[in-house]
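Provided herewith is a single structure, encoded as structure tokens, for subsequent inquiry.
In this view, the complex is presented without one of its protein chains, the others remaining in place.
Up next is chain A:
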């Protein structure tokens, strides 16, 4: 269980779902260990958040455990989306622990947002990678082209193929380069927002435990500030691409981002 996620499912305002998918990871694998590693490295955090004057255990977070993954991404995504939808129908905010970035498709399918905000080192705008349309490197493209999301905002992106950069020039994509993320502010009205945090948006110095490290990235504080700023508008959240190949830096950052999300979201509701 995620430390402090002590609420029963029936009364939960937030539902954590672990999605340990690890099939298309193209370089260093291990995201199958991500959800439990994030839970483990959340153990040392204080229950109390001074900034918002809230206790995590008061915020009705439920941990539904992991949805065991198998090696069929479309089928798994459909199944996972069902669990996400159950949370949405109960007026709870789903929080997915990845797992490779592919699991975001299920989060977006379940939440049906208007806008997709993504912290990511990579554009993930490929139509396919190694011939696989369900690769983790295609998720933002899938969200835009297949899942009826109006707009994608990619924060911290610093690499992609020529085709991806070309797709990124379309009106429905905004890319905020790492140097500009600190000055970026969300500008949403009534749109429903989904926030996806790929841990590789952070510089590998902050989060080395991820599959495709990309230097010149965001600091953990810049990641935090984006999560704090977007959380009030957000109906679904995930943190993905954490693996077990470091000393817990990536997992503890992921766990902290999830908690920052919950604190910020809950503080807005009050």
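Convention: a contact is a pair of C-beta atoms (placed from the backbone, for glycine too) under 8 Å apart; a residue touches a chain by one contact, two chains touch by 3 or more; residues count from 1.
Note that contacts and distances are computed from a predicted model.
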Just to verify: the chain that's not displayed, which of "P-loop NTPase", "3-isopropylmalate dehydratase, small subunit", "4Fe-4S ferredoxin iron-sulfur binding domain protein" or "Translation initiation factor 5A" does UniProt list as its protein name? "Translation initiation factor 5A"
Out of A:75, A:148, A:177 or A:191, which touches the unshown chain? A:75
Quick one: which of A:23, A:38, A:67 or A:117 touches the chain that's been left out? A:67
Could you list which residues of chain A touch the chain missing from the display? 67-68, 70, 72, 75-76, 78-79, 82-83, 85-86, 89
